[in-house]
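For this view, one protein chain was removed and the others were kept in their places.
Showing subunit A:
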Amino acid sequence: MSDALYHDRIVALAKSRAGAGKLEAPTASARRDNPLCGDRVTMDVRLDDQDRIVELAHQVRGCALCQASAVALAARATGLPKAEIGTLRAEIDAVLDGTAAGEGDFAAFAPVRPYRSRHDCVTLPFEALQDALKPR
């Protein structure tokens, strides 16, 4: 069954580490921990004066699903107004509960649906980004 979970696209996303790292001067940053497994994601974002995400970097201490999710999220979120991140979160939640197929690389997470204990691995980067974008 793990063949379905760790299919080629998930492994490729995780290994690519695209967008991994830190920003020199982030507008906002947030770290989220998964208290059950100890995984940790830090998201740095830089916003322009119209609250559009112009740059995003992630540091992930987590599993392949978490790594792949951070890469997929960074690719989709860069260039979006920060107000639209909630829409991306709703999309990945829908993929995980089987009510939507998901756009682009978000669709790669559909096989995670039956693995309830792994849903948090996928959503942790989203939570870190949403946390970073909260009004301070």
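Rule of thumb we're sticking to: contacts are C-beta pairs under 8 Å (C-beta built on N, C-alpha and C of every residue); 3 or more make two chains touch, one makes a residue touch a chain; residues count from 1.
Assume contacts and distances are computed from a predicted model.
Protein name for the hidden chain, per its UniProt entry and selected from "ABC transporter permease", "Na+/H+ antiporter subunit C", "Cysteine desulfurase" or "Spermidine/putrescine import ATP-binding protein PotA": "Cysteine desulfurase". One of A:32, A:76 or A:118 touches the chain omitted from the figure, and that residue is A:118. In the full complex, the hidden chain is touched by subunit A at residues 1-3, 5-6, 11, 14, 36-40, 61-66, 115, 118, 121.
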